[in-house]
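See structure below.
Only a single protein chain was left out; the remaining protein chains are all shown in position.
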Amino acid sequence: MRAFGYTVAGSPAEAVRIAASTPESTFVAGGTDLLNLMRDGAEAHDHLVDVNRLGIDGVAVDSRRLRVGGSARMRQVAEHPRVRREFPVLSEALLASASPQVRNMASIGGNLLQRTRCGYFRDAASACNKRVPGSGCPAITGHNRGHAILGGGDHCIATHPSDLAVALIALDATVHLLGPGGERAVPIADFYLLPGSTPDRETVMRPGELITWVDVPRTALAGRSRYLKLRDRATFEFAVVSVAAALRTSGRVVQDVRLAFGGVGTRPWRDTQVEAALRGRPLTGQAIAEAGRLLVRDAEPYEGNRFKVELVQRALVSILSDLGGLR
Amino acid sequence: MSGLVGQGVARVDGRAKVTGAARYAADNEVAGVLHGFLVMSTIARGEVVEIDTGAALAHPGVVAVYTHADMPRLKLPDFPFNRRFIPMQDTRVHHHGQPVAYVLAQTLEQAQEAANLVKVRYRAEHPVARMADVLDEAFLPEKFRNRPNEAARGDAAAALEQAEVRIDQTYSSPMQHHNPIEPHTTTAVWEDGTLILYESTQGVVFARNAVAFAFGKGRESVRVISPYLGGGFGAKGPTYPHTLLTAAAAQLAGRPVKLVLSRAQMYTSNGHRAEYRHHLRLGATRQGMLTAIVDTSTAQVTRVEENIYNGSDSTLRLYACPNVHVRQLGVRLDLPTSSYMRSPETTAHFGLETAMDELSYELGIDPVELRIRNHTEVDQQSETGQAYAGKQLLECYRAAAEAFGWARRSPRPGVTRDGDEYVGWGMATETHTYGVIPSQVHLAIGPDGRATLRAATQEIGTGTYTVLTQVVAEGLGMPLGHVTTLLGDTAYPEASLSAGSSTMPSVAGPAADAARRARDAVIALAVADPRSPLLGVPAEEVVTENGHLFARGDRDRRDTYRNVVTRHGSAVEVTGRQDNTAGHSFGAVFLEVRIQPRLGRLRVTRVVTAHDLGRVLNRRTARGQVIGGVTWGIGFALMEHTMVDPNTARVVNPNLSTYLVPVCADTPSVEALFVDRSEPDGKLLGVRGFGETPGTGVPAAIGNAIYHAIGRRLRDVPFTPDKLL
């Protein structure tokens, strides 16, 4: 890693100001992805601004929402009794992530901003349109078992590794940002960008912006949610395919449903058409199967990840069957 | 004899390991040391055209950046230096991740960053990385370590033709990496023309020899020290270029140099298990007796090396079969050379044990019964029909089958369910060759009555310190705590490389021999010493126990090691030697898998093993090898796969997050049985090499269990969930 400077900021405004006036700076909370990105040459920074003492590390629930600080720790959020009870998909997604040690260190903001595990991206000597725009995407003709079947294109097919992001998208979360231009709130559904022809741009965040809070609306739906993560080994692994689902039924009829998918899209994937196909209908195997086919209607599989087309449909069946009490 | 040998004595190096006191190679503090870091090639084939070191040299703290232009001329050592070239002796690039420059700096961080700043220009040639593309170029390589790559007995082609039933299948396994937790490390210190290496090695003697040869020095000018090794599994058996380069850098800089490979660098620096395809044809009678085996395998080799490390030993030896033809072919790819990786025979054995299972279903014969029918007491490759000395494999089948409950097995696949899980049972024979390397030990008993054993063999986690201490303590008749074993230093007598399951069969005998001699020497002193109560007692009437010497008929006539040696005035020192021969260990593994085919989820839920390893020297450490080996088998079968980009020949997952090794949650409880009917013959203790036998049958057993569970036959590892959908 290059020799970088380091500043501890004392408030969000100060952190933003320091970052704005310090070239090649970035924010650091847990550092659990940042250090590897710098070591691997995927990113380079001259200055780190520590955002652990800004007062944005709390977890609170009020009548309207769950508010989680950008610098709150994954473990803190996962083990919060009200998160476990009222937003179980969040807790499950967090506990299925990383390792206990990393969950003690890593922040919510950092988790959302972590970058793809694609081996080509993380290898500084490899071509990669995300890291070096225009250099090519070796994954398309190379190893792509961990890559996307949805939302990709000629430029990039990398998936986003965050389980939390998938869960938050399913719960209609809002990401609050503070930047040199002030504060703004971005629905998480709009937060992540498709790679298109600019895979180096992953989120709507502007230079120098900081994630201060993430709000999740309190709904009955959120309380009936689960996370299913499929991996090649028992645990401590990024998702091969994952599903976050929230489901409310009345009798057998679906009153409302939220679905988000990991491991299959070039960003945490939500398809409202799939949800619409289930809403108002009885929850049957057939209905779920149709929804699954709808989900993969535009799938573009590659040599190594073809199985995901089938597996994500089955994962959908599994999680909705569980939530819907179908077995 | 006090009966220490065989007991599950707790490891004597336990305290050192659990307190962090055990010093591994990278833990040594050397005054004035500089930190080294390698710059690795980013192309897989071609030439280095130019190296711009300007920016690197300008980085604060950087002392030097060496290239091929600076390196001293080194001589290429023989095996076990298993590269056929030394990097940085010329501009040729043979594989991606080959050292092209060496950075030295005051701190590790400076060296790491400076390495990033070295700019290398290449003339790149297009590499060939995919075996499937060049299978038609497979060739029969030269023999390796005196073993030809083609072996035959009888007329396998004809016998196959005439067989009543045939199995003809291809099995495969991908490139895999050892990934010991401790990365390779070398600290080189030159002092007045002598070189000291704190080295992570499974063989201090071989490392010393290779380095001395490379630098054109006498062996006495090089000392290699490695008292603790953080995992080897074959990765640290050979000596590799980075060791030579570090010694060279230290020589050039006139300062000690410490190098620790990064995890990514280990994927191209220390060998790996070669990608492997196995075409296996079995011919048998309707009663299941094997009449023919034609075994043709193809493994990755390189453009400059062609050693085949994955031998079809079990095809040749395990089952009674009069007609066998084995060919071990190689295919040249622009990748680093492969090497031995824990239980190298697993790759071929996986195919054999799977094919046997396929045969059992084809014939409607129970898989265990099929093995029993083809069991042999005779070494099939021996021209004289030499029988194995005490092979208990049949008892292993019986004991493990019973403990597992195999009799309750339903013979039809796909019918056993538990909720939404399909349950499958599979078994396989386990076997592996072990080697022997002539070894010596030195044993000294001091005036304090304590014994110190010295040998230049290694502790790599298998329990060498503990078992040798037991052997000596029992042989002398001393308490365990009175014996200290010192290993891993070429200042000690030359002893076995700790690889190929060779440590125990090579060193236990010499240790026992040394203990016997030392005991005899002390007894001789006592019975001749007027100051000893044992004066005049016939030597064979003296009993040793707990550090005491007694007259057998009269226990009141007694002396102690301490007193005898003190009176003698100087330590009693002996050298121990004992020849032994290579051989095989055997066992059987039975396991249960549970599969949820909707999501392709598989769990290995129950494992029972029974092994015949000759004399069990220490129940705990032997069991450790079983649970370790079984887990390696699970990794081999279900998840391990080094991915190489087909266009650039670069490793795509040079880490521990996308290269998957088993985690704690992957492992079931293993019931490990031992069949020990050995006759400790006093000299060799009935000791065989064992470490690599457990786990050899696990991948096939898992595949066999999968077939039993869902009726699907998988022949290509890893068996990832997508293959189980």
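A few points about this structure:
All chains are identified by letter, namely A and B, in their written order; residue positions are counted from 1 within each chain.
Here is the rule we go by: contacts are C-beta pairs under 8 Å (C-beta built on N, C-alpha and C of every residue); 3 or more make two chains touch, one makes a residue touch a chain.
As a working rule, contacts and distances are computed from a predicted model.
Among the names given as "Multisubunit potassium/proton antiporter PhaF subunit", "2Fe-2S iron-sulfur cluster binding domain-containing protein", "Cytochrome b" or "Helicase HerA central domain-containing protein", UniProt records the absent chain under the name "2Fe-2S iron-sulfur cluster binding domain-containing protein". Note that of B:Pro174, B:Gly230 or B:Gly435, the residue touching the chain absent from this view is B:Gly230. For the chain missing from the display, the contacting residue among B:Glu47, B:Asp70, B:Glu109 or B:Asp420 is B:Glu109, taking the whole complex into account. When the omitted chain is restored, the residue from B:Thr566, B:Gln596 or B:Thr667 that touches it is B:Thr667.
Where chain B meets the chain that is not shown, the touching residues are 8, 10-11, 13-24, 26-27, 29, 60-61, 106-109, 113, 178-183, 228-233, 260, 262-263, 460-463, 620-621, 623-624, 627-632, 655-657, 661-665, 667, 669-670. Contact residues of chain A toward the unshown chain are 1-14, 17-18, 21, 28, 30-32, 35-36, 39, 46-48, 50, 52-55, 98-102, 104-105, 234-236.
In the analysis below, only the chains that are shown with their structure count from here on.
If each chain is reduced to the centroid of its CA atoms, chain A and chain B end up 41 Å from each other.
Every residue of chain A that touches chain B in the complex is listed here, in rising order: 1-3, 39, 41, 117, 119-120, 123-126, 138, 141-143, 146, 230, 232-238, 240, 307, 310-311, 314-315, 317-318, 327.
In the complex of the two chains, the chain B residues touching chain A come out as 42, 60, 109, 112-113, 116, 420, 598-601, 603, 638-639, 643, 645-648, 650, 652-654, 657-658, 660, 662-663, 665-666, 718, 720-722, 725.
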